[in-house]
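Every protein chain but one is kept in place in this view of the complex.
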């Protein structure tokens, strides 16, 4: 990370199956428009409830990416 | 969520297998006594250690439910 | 936990597959040098991104262990 | 508050017009089932956006009430 | 805590003599209506001042109890 | 929010009249460049003082919007 | 704010009508004894409940003022 | 607290015997120069260690007092 | 504290009688293995409930000690 | 800041020499793509260690800029 | 700090050159009106941006001073 400048963006991914899958979904979408994605930080984990079960997980991430 | 009033309750689920399973267990139990469960927020993730492994996960949630 | 004194240590585990696997890896390593491990608390979840996917999860834990 | 014991409940009110109106709506509903409501604390203010405007405010409160 | 689900409630006890006495008072009252009380967490300590002295302590607790 | 990915942006609105008006001003401006605005969260409320009165309110929001 | 030193004081205003009115009341009173008031930050919003309605709002502010 | 404005000051009391005694000491001193003291909030509890024992407790309080 | 380097350790003491006694117990144990203990900070106060009363208090401390 | 709307971005600067230099580096880079930069807030200070010395500082900032 | 009572005040210093210089400026000004200044705590570091560079740093401190 030595002489670079990084920017962070905050994104929310969702998944019906797991927290990890929500993270992967968010990263997949972010990588379409942001180059040089380097790390993520989980900020919040929540979700919707449908019929007494998890409808889907919603995971808020900060992603860091290097500016050219 | 337009004109309704919601209430939140704080519950703790546990599971020997995964964080997601602890969440599902908490929601399943909560849905027995609380109607109209709508969303959850993960507040804390912890657990007990048995012989150097996870004995079980304990996940504290806030659940939101609509008041009639 | 009645009349004992406990100490906490802060460790970071990593895994390419899941948050739970990173926790287990950290506990496995901690149990090599710390006796009487009793509980853990998840402090932070983050990770590295490789080619728009999770390269590995990094989970920071506090582990509590009983002092003799 | 001298020798009493109080309990807190967490509720979420909503309103299309103002933060204060969302608070009043939450208190009005809470007072139907909780006696001796004494004070409230605003925990979070958020809302939905519809066509670039506030659709409704959602205000999360803790309300304190005296137990008999 | 293995396979159970727990719920938390937030209560406020008060006492003219000490923080510990305010905690005991809150637990005594809570145990009248909540079964299987298991642990408490101190959230906030405050109080009223009368003539430059502590009039009474007010201690906010979360109490955890096992759901059957 | 089921299978979508959302992004959050942080904006600050200001108003001479009210907190709600500062929120509406921020949303109006944000909607010019961000599509699919869905929700907001109030992060901070502050303002400038002019002659012992509120000169204007400054409200910091996070706004969430759906990525296509 | 270039070469000045500022001090902050913490005050609590109250109003039966609105959050903004409680802020204005606190600033009006503070300006009687503090010169060069420059900005405020809302720290906490709470209030008393009377008959299931807001009795009055209590808004805690930090006010910043320039030292001569 | 209806139509008044309050101010808060932050003070630190100390005692060799107990947390409560440190609070009382801080309030006693504060009441010499501040009129109309109304409530306190415990912000931090710490202390010095002498020969493996508590040398003295240091308790940081915010005290609220009514402005005339 | 002028030119020294200090280290902090996190410990948890417990007591059936009081918060202060739990702190003293933790310090007594820590002083067996850590030299030059200098100060402590209370991080968390909690405890177990037995038959509607405090079974024992559990107080988490950070202790600071000077490295030679 | 009267009638404008501002946006915040989160950036991370790095420097081998000082915290201030890391801040300046981040601002220099940000000013290439963001107009009307107005203020910054330090969110986090950390860094890498090389051979027991600071390899470089990494300072996370939020920068605020006025939207036209 | 044994048997004394301390008070804290919150001040903001500024400097065009460094964070340390802003701290020194705040302490110099505070020492004109507050006796027995003993310690400081950095609460917030921010600043204004002028032409893509730091215009000046603004550092918010709490200063503790002994009451006679």
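Here the chain labels run A, B, C, D, E, F, G, H, I, J and K in written order, and each chain numbers its own residues starting at 1.
To be clear about the criterion, a contact is a pair of C-beta atoms (placed from the backbone, for glycine too) under 8 Å apart; a residue touches a chain by one contact, two chains touch by 3 or more.
In this text the structure is predicted, and so the values were computed from the model without any measurement.
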Which chains here would be touched by the one that got left out? C, I, J, K
Footprint left on chain J by the chain that the document does not show: 18-19, 44-49, 51-54, 57
On chain I, where is the contact patch with the chain that was removed from view? 1-10, 62, 64, 67
In the full complex, chain C touches the hidden chain through residues 9-14, 16, 25-26, 29-30, 48, 55-56, 58, 60
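Keep this in mind: only the chains that are shown with their structure count from here on.
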Any chains in contact with both chain B and chain C? A
Using mean C-alpha positions as chain centres, tell me how far chain A is from chain D in Å, no decimals. 31
Centre to centre, by mean C-alpha position, how many angstrom separate chain D and chain G? 22
Per-residue multi-chain contacts in chain A, two or more chains: 9-10, 19, 30, 48
Which pairs of chains touch each other in this structure? A-B, A-C, A-F, A-J, B-C, B-D, B-E, C-I, D-E, D-F, D-G, E-H, E-I, F-G, F-J, G-H, G-K, H-I, H-K, J-K
